[in-house]
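Here the complex is missing a single protein chain, while all its other protein chains stay put.
Every chain is named by a letter (A, B and C) in the order it is written, and numbering of its residues begins at 1.
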């Protein structure tokens, strides 16, 4: 709903930065983060909205950041692709594909050294395993049995290029096995399954048994970057899209909750969320832009 | 014998560049190159002497290059780590670990595009699969079914660091399988076995079936860089060394040839080779240094 | 001649000019091919690769996995073996992953092989700014590449140059870093039809003048021209030099201009510090010490990363206003005249967003 609001209002020109929406991929973010403690850490990519919110990131500061306002989670310096909330363990989002992977690995190394018991998650896309640095990090993480879970959301595309044009046809989990890493594979649109697999991976990591590569199948509904639907442009078929629509993670959850969630209660929740979103939007709209002089701050610590 | 001559005379200070000797790893170089046509191409690393000679590189120009003379295979510009002989398909040696891998991959791509029927070999060490660019290249080579063989000489060490300190304990061939690549594994000190495995890989590549990762077990006898033996310094045990000495590729070959090679003929061969080496050394010693003005040539084509 | 004359009427965007350059090169030499991320992406690199796959076939424009270091190395390998690859990076930042391949294998294979190898390779990189790209998607890293002998570094400001220099770059036997400023893709200009080459021979005077020399790169050239135009109206004659080729650096045009004008302002798209302007200034004072009548001024980015918010980029990018002010200061132009010039610039920019290309730069110039 948050991202639908972004999509709806992007055209107004208040959100002046590239946005990569997670609509369709919500269950992966939520299932993974639900299996974590607040003090656990996550690192994300250009497509970071769902991760930020699932880890408890502040909605007002998110909208403000996307609108380039001083009240943004990083004061408007980064925009949509750089969301973070240190207090919630949303450590960083990095828009260079795979660039966050060694950072997350180093985070796990630090926690191992400090014996903090914390677990780190590197959220990555299917394309990031094409980058060499993924393999460099995986090798290191296994070698040092680091407390980390590499959560790969395979949405079948990198921008508009399908997986089969970028990688040979073999299970993506092979890349983990090649590095001697534990691997698991599940339906990323199934919240419960994701949660279960992730809980196993977290337990494994927390006990000092090392990393897991958790491959989650999912699908991006909107365009790669921007607010619109884009099936008409031809890089994927309408049929493929519709097939994934039937696997909508939210509808699936809804169905499962079934009788558990009284219609009234649901309505109330939706209303509450809508209010929250509208108020965050209003907050961001009303918030002042940062002062130009702030641009030269924080170059050096 | 060539390299023993280098080792013997390195101390004289004529060979003023780092040298990484292949003593102990000869069979891998020879077995691989014997399975290639003259027009096939190889790319090597810092440890390139055996590859250069096995592919038919000129001995005079090799010694001259190591001595920094104008008659060197690249005019003294690179020294020991940059040997090449275009006419023999010894395309380049590159001393940055794994840096030659994508170059070799691109070479295979060019041959595929030109339908030349040529096969490319990337000689790599066990450490180079730690570099991300190996994986990037492997993915691409498989995706495009390139005519290339990645020959990995596993000598158990990177400089003085044993494999187990750098990589998890799992078959190195897994890294190929992870990328959907054909893999083979053999005794790199066994000339015949190497030749046989390599011939299969070359046939596979030449028929358009794509790349092979050929893992060859072998061992470096001398120090990583320089002319001496170095077991005393303690990074590896004398016992390990002695065990590998019993697997000397040359002695093994010798034994196999057994009756085939008459002692007289052998003696004659050794003498001929000795003469050749001495004459190459003399050639290099007598050859003039390049003129300083040549240093500024060939910056731009 | 008639074709040429007619073409002078033809106004297209710099992005389309690049596309035409690619098409001409692809048509003439089938050793030419391209590596791209997003061959089927409808955005098609600002339209620059639109329709190329359809026209020339899939093996002339190869989809590149997201693996930049590998891609450049593979392209270098193909180039060493008789192919003529072109690679495109949507953001210069992605090329940072490939710097080892660029610096060691692309730039030095000709040298190290004692002239036996050649690396006919073009690496397109998009630099620049706008629409909140933020600190990791809007850097201008031309000085990094310009540092390395063996590379050529080309940076067009005009559509016609972009096409003609791209064709030259593709036909060149050296690795050429071809830098495209993001905003310039939308700029328009007269572009001849068909095949033609503009030499990679160095800086060029794009506005003649005698009072001050402004040396600028890419988008900054357009800002300088705009400043020159308003300054001309108040009687100040500005010579604008478009750097075009940062390496190998041919200083002759700049030296001649400074000898005439005695005044020098450099305008970088990247950082001032350790930037292109530093080399230009140092080369001028080193070789023509007494030419300058006043301290040279270097403009460019201040010493911090380029933030996303439109609130934060106010004053970050050197624009025609700043250039105009610096010229005024350097030449001691009176306040009243300056007010005229600046007011006219302000009027032009009024109400325009700071983070999108300025329609003034549509050209043609």
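Everything below uses one rule, namely that contacts are C-beta pairs under 8 Å (C-beta built on N, C-alpha and C of every residue); 3 or more make two chains touch, one makes a residue touch a chain.
Predicted model only: the values in this text are computed from it and were never measured.
**Q** May I ask you to name the displayed chains that the omitted chain touches in the full complex?
**A** By the stated touch criterion, the chain not on view contacts A, B, C.
**Q** Among A:66, A:91, A:149 or A:197, which one is in touch with the chain left out?
**A** A:91
**Q** Looking at B:68, B:89, B:106 or B:147, which residue reaches the missing chain?
**A** Final answer for the missing-chain contact: B:68.
**Q** Check each of A:111, A:126, A:153 or A:217 against the chain that is not shown and name the one that touches it.
**A** Reading the full complex, the residue touching the unseen chain is A:111.
**Q** Among A:52, A:140 or A:157, single out the residue that touches the unshown chain.
**A** A:140
**Q** Please identify, in ascending order, the residues of chain B that touch the omitted chain?
**A** 13, 16-18, 68-70, 72, 75-82, 94-98, 127-128, 130-133, 158-161, 165-167, 233-235, 288-292, 294-296, 299
**Q** Just the residue numbers, please: which parts of chain A touch the chain that's not shown?
**A** 41, 74-75, 77-78, 82, 84, 86, 91-92, 94, 96, 99, 101-111, 113-114, 132-133, 136-137, 139-140, 143-144, 297-301
**Q** Which parts of chain C are in contact with the chain that was left out?
**A** Its contact residues with the unshown chain are 69, 93, 96-97, 99-100, 103-104, 107-108, 111-112, 134-136, 139, 141, 143-144, 146-147, 149-150, 247-249, 270-271, 273-279, 281-283, 285-287, 289, 292, 294-298, 303-305, 307.
The criterion applied here is as follows: only the chains that are shown with their structure count from here on.
**Q** Are the chains arranged, by touching, as a line, ring, star, complete graph, or other?
**A** Here the contact pattern is complete, since every chain touches every other one.
**Q** Going by the average position of its CA atoms, which chain sits the greatest distance from chain C?
**A** Taking each chain's C-alpha mean as its centre, the farthest from chain C is B.
**Q** Hey, which chain is the most central one here, using CA centres?
**A** Going by the distance between chain centres and the overall C-alpha centre, it is C.
**Q** How many Å are there between the centre of chain A and the centre of chain C, using C-alpha atoms for each centre?
**A** The separation of the two C-alpha centroids amounts to 36 Å.
**Q** How far is the middle of chain B from the middle of chain C, if each middle is the mean of its Cα atoms, in Å?
**A** 42
**Q** For chain B, which residues are shared contacts with two or more other chains?
**A** Those would be 132-133, 136, 139, 143.
**Q** Quick check: what residues of chain C touch more than one other chain, meaning two or more?
**A** Each of 65, 67, 69-70 in chain C touches at least two other chains.
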